[in-house]
Each structure stands twice: as structure tokens, then as C-alpha cells.
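Working notes for the structure below.
Left out: one protein chain. Kept in place: all the others.
Here is chain A:
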Amino acid sequence: MAQITSRITATAGVAAVALTLAACSPSDVEGATDGPVTVETWISQDMETLFPGDAGSYDNISVLDVVYDGLVRYDPETTEPYNYVAESIEPGAENLVWTITIKPGLTFQNGEPVDAEAFARAWNYTADGDNGLYSNYFFSIIEGYDDMQPETGDDGEIVAPGAVDELAGLEVVDDLTLRVTLNKPFAGFATVLGYTGFFPVAQECLDDVEACATEPIGNGPFQVTEWTQSQELTAEKWADYPLDETPDYDAIHWTEYATGETSSWADFQAGQLDLSFPPTAEVEAARNDPELSQRYVERPGSALTYLGFSLYDDGPWQNVEFRKAISMAIDREGIISSLGSGSATPADSWVVPGGVPGGEAGTCEWCTYDPDAAEEALRRAGGWPEGEKLQISLGDDAAEVEYFTAIGNSIETVLGIPYELNIDPDYFSTRAAQGYDGMFRNNWFPDYPLNENYLSFYASGEPGAGHFGWYSKAFEDKLDEAAQAPTLDESIDLYQEAEGILAEEFPTIPFRWSFSATYYSERLDNVVLNPFSGAPMLRAVEVTDA
């Protein structure tokens, strides 16, 4: 038996080596130098779908950005929308009825025409609540949306499916004209149309949505050729692409990482990837590397991390002076510079300054660290109940726990309010159920570049509703007024006034803006970050050595 054991061991060892050496050289599988010019980048491993109406994460949105074209695309400098697949987008009176004309002669990668019908079928499918898609809620602005949603009973269960399957407000006028009637006027409608959820889909795609979710049939410059889900994704350039926003290289290969970008750093250093960013521990080393720092781009991001209060519950936080005291007791600059090594910006507004039309810095008067004023405000608010702890709740994320510990310490030091962190793995459902008592973390990643997108989710419609339990009639009236403004510019101004009301009533406390940055390999050039999503703009990248 001993021989057998050792024989097995030896055989297994030999087998492993033999399998490793099975092919003569690795390049039998993969051309190292003479193959197509491929940009190597990363996404997270949990990407589940590439169906436009169901895509809601950084990963599928950035993949779909090169696989599909929307009616509008956004200017990389100003983030303002310009027509791309659309020939024109014209608002009717009061911004209620919009007429969209589509450029002639465009097709999907399978040859089907990209016409008004292609948009109508995509929108109807996503707006149909029975399908349970991520981007469903975007269509709530279009007339007839409510009739497409399932009816729910008292326990939140579905008692009847949606009454109809098509949006009443969507009319295919002719092959290239689509008329959209909204529920209520909205001056920013054209801006929304570049979002992933509004991309057109081919009939072949709708005939088998499941297949289309892994093998999308796009109308953009790249075609998904292979997706080994959770491992890697390849898209090659579509030879017949009719429009002009397409790069010179041939393919994009995404490696999927379990823990996202930072785990790809070692591969970037080993030359396997063209784009990456280091984990926190290596940020300094990368920054101090004279050669590497030449291949670096950064820009402020547009995602806001902010603090909310359980305004649906009694507590000292019902007093606006108390909320101001908390805000002024948070040393944003100090916390961010010590923890984020500069990878974030202190926030003093609710809309990202410079990142979207209408965003301005400094709209929050009480977002500056001022211990004396904070104490004074706490005194006006009547102080904090003796012996109680302020609960600060957040999800289970190590980096955020560090930030929020620092926030808690800052508040305790300045105001003498003891705190406890409540790290809740089911943060999203607890928050949705208004289950917190005290303060809690929030994060907003905007869907489209318009200041309205940072504000409208505060409109809960009635007192006590929403994530915060905050309601202001003046605020909601202002949003309505802005939506009906005759021009987008006037509308943006009115949304700014709405932000002013938010700043006055102060239901939430802005904390920090995200920050986007990437390092890139020697062979890449013209690496530009999207000011809005922070993702490298793959359509703009140039590959220098082929």
C-alpha cells in the first residue's frame, strides 16, 4: 500500500505539472504582441446583468456605455447633454410633451433598425412593474406609469399584476419620431435620456431577455463577444459602427475582481492591466513613485456621503439647532485628510459643485467646523439628555466604519455627546423601514447630471415618509415650479432655490464628496475621467504602442 500511496502522490504531482505544461507555450491561447490591440481593465465580480433596464451599478453602467448609445451623451467637461442617437429633442408647451426625433439609418449590432419602436419597446418593458427591473422607477415621470405597476396588499404582497403593459404617454408617431407625454412638466427630461435605463433594445433582445442579459445586442461601438460571468468579459469593436465616438483600438477586456478595483492593483503593477487604483495602504507609495505619478488622473467625484436623522422619531434632533450643532462639530477637513489621504473632498453643499449644472459650493452655511458655534447651537437646542448615547448607524463597510468613528469622536469631543456606532449588515432594509434611532449614514450617487437629481428624492410627499421622515411643502412646491420652468436654465435656477430651502431646514448633513482617480499603463494616452461617474472614458482612450 505504501507504494500505492506514493505512486498516487507521484502521479498526482506529475499530472499537475503535466497539465500546467500541457500546451507548449501560453501564447497558443492568447496572442501577446500581434493580436488585436486590447485595453485591459477591471470590474467587480458581482455584475449580474447587461440588460440596460436592469443595470444599476458602476460596473454594468460603464460596460454598457461602450456597448450601447443613448439618445444623448454628456459633455466630458461640462456634463451637459448633447444629442447623439437623437436628431432633436423638443419640449412642447410647459415641458409636458416631448418630441424626440431619431437619426436615420442607425441599426443594432444584429442589423435591426434603431428606431422609435426600439426605444418604445425598451421603455415599456422596463416601466412594466411586473418585470421587477432596477431602472423601473425612472419611468415614473411618464404618463401611464402607475397603471403598469402591480397592486400590492397590506402585507406588501402582490395581489394583481399591472393593468396594462404599455406606457400611455409613449407614442410612436412614425419610424423616427417618438412623442412622450410626462405625468407632470419636467424641464430636465432631455438630460435624463442619456441614462443607461433609457437605451433602446432590439426585438431579438426582448424575445429572450435572459440571453440578452449576458449577450447584449447593442448599438454602440463595441460588441460583447464573450462573457465568462464573474471571471472576465471581452468586447470587440463593431466594424459597422455608423457614428463617430469610437476609439482606435480593437477590443476591451475586463477582468472581474471579487473586491473591486483595489484588488486589481498587483495585476496592474505586473503589467496585466492598463487601468487601476491602489488599495489604501499603497496610495502613498504610488503617489511618491516619480514614474507612476506621471500616469495618473484624478478629479472630484459626484457621490455625496451625508448624515440623516430619524426625524420620524422623537428626539433632540427634531430641533434644527441640534442638527446644526452636530454639523458644525464635525471636523470634515481633519477627518478626510487623516483617513482618506486626500481621496475625498469635504462637502458643504447638497449638489456637487461644478460636477453638474446648478451645483455650487458653500450652499451649506453650517458645514464648516466651528466648535464654539456648535456648542452655542447645542445650548439653544436645549442640550443632550444626560446619560444617553447618540446612535450612529451605518452598513458593514470597514472604510466607512473608520470615517464614522472619526465623526463620532469629533462630535463627542466638541459637544460632549457620547455616541455608539451601530454597524448593521442589513442597513438598506432597516433604513427603508425607518428602523434607526438617531443618526445614520447615507450616500447618493446621482443617475444623471442635473442638480434636480440630488434633490427630488427628498420629496416624500407627506409628513413622516421617506428615509428621513422629513417633509417640507415649500420644498416640494419649489421642485414643481422648477420642473415647469420654460427653459432648462431657469429650471436649474429654481432647483437651486429648492436646495436653499433644504439648507434652511437642514434635514441632513453633507459630509464628503467622492473622489475619482486612476493610474494608467505606459501604453495608454488621453485617459480622461468622466466628471460625472468618475469612470475612465473608454471611448476617448488612445493606445500608443500597438
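Heads up, the rule we're going with is that a residue touches a chain if its C-beta (ideal position, glycine included) is under 8 Å from a C-beta of that chain, and two chains touch if they have at least 3 such contacts; residues count from 1.
Convention: contacts and distances are computed from a predicted model.
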| item | value |
| --- | --- |
| The complex's invisible chain, by UniProt name, from "ABC transporter permease", "RNA polymerase sigma factor, sigma-70 family", "Cytochrome bc1 complex cytochrome c subunit" or "Dihydrolipoyl dehydrogenase" | "ABC transporter permease" |
| Residue among A:T177, A:Q272, A:T405 or A:N422 touching the omitted chain | A:Q272 |
| Touching residue (missing chain; options A:G53, A:G129, A:P357 or A:P507) | A:G129 |
| Sole residue of A:E151, A:D175 or A:E365 that reaches the chain not shown, by the stated touch rule | A:E151 |
| Touching the absent chain when the full complex is considered, from A:Q45, A:S343 or A:N422 | A:Q45 |
| Selected residue (touches chain absent from view) among A:S429, A:T487, A:N526 or A:T544 | A:S429 |
| Where the unshown chain meets chain A, residue by residue | 1-3, 5-6, 9, 12-13, 16, 19-22, 25-27, 29-30, 32-33, 45-46, 48-49, 56, 129-132, 134, 136-137, 149-152, 155-158, 210, 228-232, 255-259, 263-264, 266-267, 269-272, 282, 425-426, 428-430, 432-433, 442-445, 457, 460, 466-467 |
